[in-house]
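Since the structure comes first, as structure tokens, the remarks are kept for the end.
Heads up, one of the protein chains got dropped from this complex, but the rest are sitting where they should.
Chain nomenclature is as follows: A, B and C, assigned in order of appearance, with residue numbering initiated at 1 for each chain independently.
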Amino acid sequence: MENQSRRAFFRAATVTLAAAAVPVSQAAESSPGTDPIAGGAFGAQLTPTPLPFDARRLNGLSEKLLQSHWENNYGGAVRALNAVRDRLSQALVDADTPPYVYNGLKREQLMRTGSVVLHELYFSNLGGSGVAGADLRTRVAASFKTFDAWETEFRKIGLGLGGGSGWVMLGYNRKLRLLENHWMADHATAPVDVAPLLVMDMYEHAFAMDYGAAAARYIDAFFNNIQWDAVAKRLEQGTVPVRG
Amino acid sequence: MENQSRRAFFRAATVTLAAAAVPVSQAAESSPGTDPIAGGAFGAQLTPTPLPFDARRLNGLSEKLLQSHWENNYGGAVRALNAVRDRLSQALVDADTPPYVYNGLKREQLMRTGSVVLHELYFSNLGGSGVAGADLRTRVAASFKTFDAWETEFRKIGLGLGGGSGWVMLGYNRKLRLLENHWMADHATAPVDVAPLLVMDMYEHAFAMDYGAAAARYIDAFFNNIQWDAVAKRLEQGTVPVRG
Amino acid sequence: MENQSRRAFFRAATVTLAAAAVPVSQAAESSPGTDPIAGGAFGAQLTPTPLPFDARRLNGLSEKLLQSHWENNYGGAVRALNAVRDRLSQALVDADTPPYVYNGLKREQLMRTGSVVLHELYFSNLGGSGVAGADLRTRVAASFKTFDAWETEFRKIGLGLGGGSGWVMLGYNRKLRLLENHWMADHATAPVDVAPLLVMDMYEHAFAMDYGAAAARYIDAFFNNIQWDAVAKRLEQGTVPVRG
Partner (left out) sequence: MENQSRRAFFRAATVTLAAAAVPVSQAAESSPGTDPIAGGAFGAQLTPTPLPFDARRLNGLSEKLLQSHWENNYGGAVRALNAVRDRLSQALVDADTPPYVYNGLKREQLMRTGSVVLHELYFSNLGGSGVAGADLRTRVAASFKTFDAWETEFRKIGLGLGGGSGWVMLGYNRKLRLLENHWMADHATAPVDVAPLLVMDMYEHAFAMDYGAAAARYIDAFFNNIQWDAVAKRLEQGTVPVRG
């Protein structure tokens, strides 16, 4: 898609979505009072959530890159997931589908769902000042000895993923009650029962347009744009002991 | 280890653990009032949680199998995780460790943490009657159209994993607000931000001693022993909207 | 399948296969003069290759275990691969199949093909005395400094995989001209352009029936039964420089 038409599509999509009936994932953010299980295991069709910030205003991440990321990679994952869910609902009632063929689709579902969820978390923890509040720094330091030790590990994992694919996640392990950084090789490699607090996309589509192979410079840019308020809110919610 | 001595070890371990200071993961189950982040990101050393049922009383899963599973596979994961966390704390402060070497350890951490958490969930959702309550059946049916449709898919995923490794999980996706079954290829393949409700171990150590390669017969035995009350409790807790 | 009937099936299968028209994979071993590309990329249906040894005569690996391994795990992979290849030939001409759904089948094809090939290599390098010839020991020592150093690494990789799944392979990297041991997490994790010389199955179905979780004892048994002549022959063939 040419730059000109891509931008047009992007704006149109944003408008359409804003006007649409509340999308599933947006609903999850905004209406806690309704029945929390909103959709069927197979039937629900997702619509993309708009970018929660103005793509022209990030510091060191270009509008072109962010638009392509949102439209092609995140948007593509939403479209693929809808198609896979549709195929699954057909395959489940077809007794001729062998289990290992069925699982080929389940793997795609896991992969695409991971991409949708992680991208929504990623965009939601961007668009900020990059400055963490004192309370949050203290909470993180309590687990990692110092806030700098946390940042050192988070960046190190990212550098090790540079040139390949994957994610870095700061998460709260609800079962073991630990705050930890996670290495994730792709959208389907993840820790179990962990509340995500901060995620950084290390797929090359997150930075190659702006930084080529210079992953370290992208990581700097990511840190400069972290929306720490979103992280603090997630931490507050994620640590409510849910297994007491 | 011979049968005789294995059994002795097992009983001793159970007693020791029961008498020990509250282990981290047990604490997570029992004392919600304390600071929910109990351990350091690297320092915390885990101790195994005892089996929550009498291994001699399960229907179709032998004491020998269950003991070996708890002691060797779950216990081994706890020991390995402690060692890996120890190495990570050393590697983080060693500036000579390249990021990709560091990530080799992070992958092991993810793998072993997944094994510890999934095994604890697995043992906790065994030891029951295998009969789901009416309320739970209704909740599950609301997502999967019928309770049978859910069970059909859950079993199908398991059959497709038979002869290899992996897990099947019924989980609640907090972000998308969906109840879904998940295919997981190993301890480190998992959905993001999902509350686990019911997990079935499909690694061959979960059944080969009793059933050889007959994975379908193991799945029958698993269903006959599901502790549905634990599942209902997890569902109740996991669906509290945490991102409102 | 009951022991009795399993044994009967096994013998019948052996007889049938021995009498059948030369199966594809057997042909590859025995008739180098014919056109080396024997089958279509999608059409070829494989038949299992019989065990190349008498399953009652291995030292420390029971007939029951070996029969189940051949019949259920290897045989199951052959059957699954045939079904997957069939589905692929249909999906390729169906323009409605999205690429990511198609790739779900391609992943299954890779996984099952790996299982078929690795199991054939595994059974072919069992049934021997466990004693490597002097020439072979010298070749291996030339790469690993000593033969013992090679064996130490090969066993160590196996121990690290114990309790999970995967393979250990001694292989010859044709591109880099190196003899190396490889860690492989499953049937689809493998080195590129490497001639396999010796493979050890670390999936639990290779030993759990005989050794439970005692992977180290299985590794001892494996070493006692290595057919080193097969390994020597593969090395001789695999090192012919093919890219000169």
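By definition in this document, a contact is a pair of C-beta atoms (placed from the backbone, for glycine too) under 8 Å apart; a residue touches a chain by one contact, two chains touch by 3 or more.
As the structure is a prediction and not an experimental result, all values here were calculated from the model.
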Touching residue (missing chain; options C:79, C:137 or C:156): C:156
Footprint left on chain B by the chain that the document does not show: 80, 83-84, 87, 98, 100-101, 103-105, 107-108, 112
Absent-chain interface as seen on chain C, which is shown: 24-25, 27-32, 36-42, 44, 46, 92, 98-100, 102-103, 106-107, 109-110, 113-114, 116-118, 120-121, 139, 142-145, 149-150, 152-153, 156-162, 172-185, 187-196, 234, 237-244
Touching residues on chain A - with respect to the absent chain: 1, 68, 72-73, 76, 163-165, 185-186, 203-205, 208-209, 212-214
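Note that only the chains that are shown with their structure count from here on.
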Central chain (distance from its CA mean to the mean of all protein CA atoms): B
Length of the line joining the C-alpha centres of chain A and chain B, rounded to whole Å: 25
Averaged-CA centre spacing for the pair chain C and chain B, given as whole angstrom: 31
Inter-centroid spacing, chain C versus chain A (mean Cα positions, whole Å): 39
Multi-chain contact residues (two or more partners), chain A: 98, 100, 103, 107
